[in-house]
Structures are given as C-alpha cells and as structure tokens.
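Got a structure for you, questions after.
A protein chain is absent from this complex, but the other protein chains hold their places.
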Amino acid sequence: MLSFKMLRTLTIKTNKKQEIIDITEKVKSIVSESRIKEGFCIIFTPHSTAGIIINENYDKNLCYDILDKLEEFIPVYENYRHNKIDNNAHAHIKASLIGPTKTAIIKNGQLLLGTWQGIALAEFDGPRVRNIFIKIIKEKIE
Amino acid sequence: MLSFKMLRTLTIKTNKKQEIIDITEKVKSIVSESRIKEGFCIIFTPHSTAGIIINENYDKNLCYDILDKLEEFIPVYENYRHNKIDNNAHAHIKASLIGPTKTAIIKNGQLLLGTWQGIALAEFDGPRVRNIFIKIIKEKIE
Partner (left out) sequence: MLSFKMLRTLTIKTNKKQEIIDITEKVKSIVSESRIKEGFCIIFTPHSTAGIIINENYDKNLCYDILDKLEEFIPVYENYRHNKIDNNAHAHIKASLIGPTKTAIIKNGQLLLGTWQGIALAEFDGPRVRNIFIKIIKEKIE
C-alpha cells in the first residue's frame, strides 16, 4: 500500500450560501478502495468558512434545523468587525464551532458509523468549490 | 497485540433525558489493559443525539451549567422541521455542536489529560443505552 493511496481529495460544488451536504457514500467509497481493514480516517476540510459534521443524514429537514439555529444566533448580517474586510464573519464563527475536522474508526474494512450517522460538509459561505481531504490510516497489527 | 484488543465498546445506560456522564475511569481502564505505552485513543459514539465532551468532571454542577446553557438556546420544545418525524431535533443540533468524537494522547501508558480534564458522554435524548467505541492506536517506534 503506497502512501499516495491513503490521502484522497473530495471536491464538492456547493449550490447555496448555507448548506449541509452529505458526503457519507463518497467517504465510504474511498475507505473501500483503500482495502484497509482496521484503522481510522481523518476527514479535514481546508476552508475557514466550512466545517465537517457527523450527524443524521436521513431527514434533510434536520439539516435546515441545524442551519436555522446557527443563523438565529450568528446571523449573516450583523455588525461584525471582520466584515470591513470580508462579508463572511458569520461563516467563520459557525465554522469555528462546528470545526473543520473529524476522525472516524474503520473496522472490518468499513466506516464504523451508527445507523443514523452520516458525514457532511457544512457550507456557510457558498456557493463555492470545496475540498475535503480524506486521510486513511492503517492500523499496524503486530 | 492483536487488532481486536485495540477496539473496545463501552456500553452506558443513561438515566435522564439530558445528562453528562463521566467515563474517564472506564477509558483509563481500557488504555491500561491495552498495555500500550505511546500512542493515542479515539473516543467515538455512534449516535446522532449524543456527543463526547472533554472538560472538567469534578464539579457536577458544571455539567448542569453546560446542559442549561445549551437548552437555553436550543430548547427541547420549539418548532423544528425535523420534529414532524421525531421529537428530538434539539438533541441532533446539540450533538452536532459537541461532536461525536474526540482524540486523546497516550503517554507512558496513560491518557495525557489535564488535572481537571475528564471524558464524558453527553446524552441529549435519553434515557437510552449508548455505545462508545474506544480505539487505541499504538505508535510505531523506529
């Protein structure tokens, strides 16, 4: 197994200003292609106005609930200091709370997620093209 | 050291609707049993209405403060869209903010936590039986 196989980049085109986009199947495919049986996986988005959420991905309405609640307390339009430079302070604050990185366990060649868990990109300042790095680490078995 | 020794499941029965339950000693025992000296530990709960917190675990009142503050802004009863399916949108939102996974360092065979740091399961939609996966990774020493 060569190293370059273990780091992949997902590229996602977001469509709205704020959006939660499920990437579970894409991450599962990368884990599957790696053929790694036991280990773990670092999901990292290199953006400061987006984040990675692991939560339910079945009911799309829940995604709107999460975005609405964040917007209620951290609205797009407010007198932020950073907005003198760029009109997206709200997105940076939301991304700081959600965080750009999550780690998931791999067992028997599969992501060890719960039945109702999915992995999603949280876009807070779209639409944009976003990258997500998927780093897969094989556990050493002695 | 075989792989199956490195992934353990903690099963916790929660007692309340919302509750922060200390699991530090249980995680420490698993680290100790693994006999791994240097490495790290992924703590992951496969639920979308619970999370993992690393913070003070000495004063139980602090746990109530954290839950009260989350409840103040993300109350159980509100007009969430997801509630047409399931009455727990608040719990999903709280869990998205806290996150289902944290990573801790192992040094000299012990979890490298601060004096006032503990690991806890945050239950937002109990009472339920919850699982927490503890994946211990041994550092390769060359």
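Per-chain residue numbering starts at 1, and chain names A and B are given in the order in which the chains are listed.
The rule we apply is simple: contacts are C-beta pairs under 8 Å (C-beta built on N, C-alpha and C of every residue); 3 or more make two chains touch, one makes a residue touch a chain.
Not measured: the values here are computed from a predicted model.
Visitor: For the chain not shown, which residue from B:Glu33, B:Asp59 or B:Glu78 touches it across the whole complex?
Guide: Reading the full complex, the residue touching the unseen chain is B:Asp59.
Visitor: Which of these touches the unseen chain: B:Lys26, B:Lys102 or B:Arg130?
Guide: Missing-chain contact among the listed residues: B:Lys102.
Visitor: List the chain B residues touching the unshown chain?
Guide: For chain B, the residues touching the absent chain are 38, 40, 53-56, 59, 61-62, 64-66, 69, 73, 97-99, 102-105, 107, 112-117, 137, 139-142.
Visitor: For chain A, which residues lie in contact with the unshown chain of the complex?
Guide: Its contact residues with the unshown chain are 1-3, 6-7, 42, 44-48, 73-74, 80-82, 84-86, 89, 92-93, 95-97, 99-101, 103, 131, 133, 135, 137-138, 140.
The rule is simple: only the chains that are shown with their structure count from here on.
Visitor: Just send me the rotation angle from a CA overlay of chain A on chain B, rounded to the nearest 5 degrees.
Guide: 120
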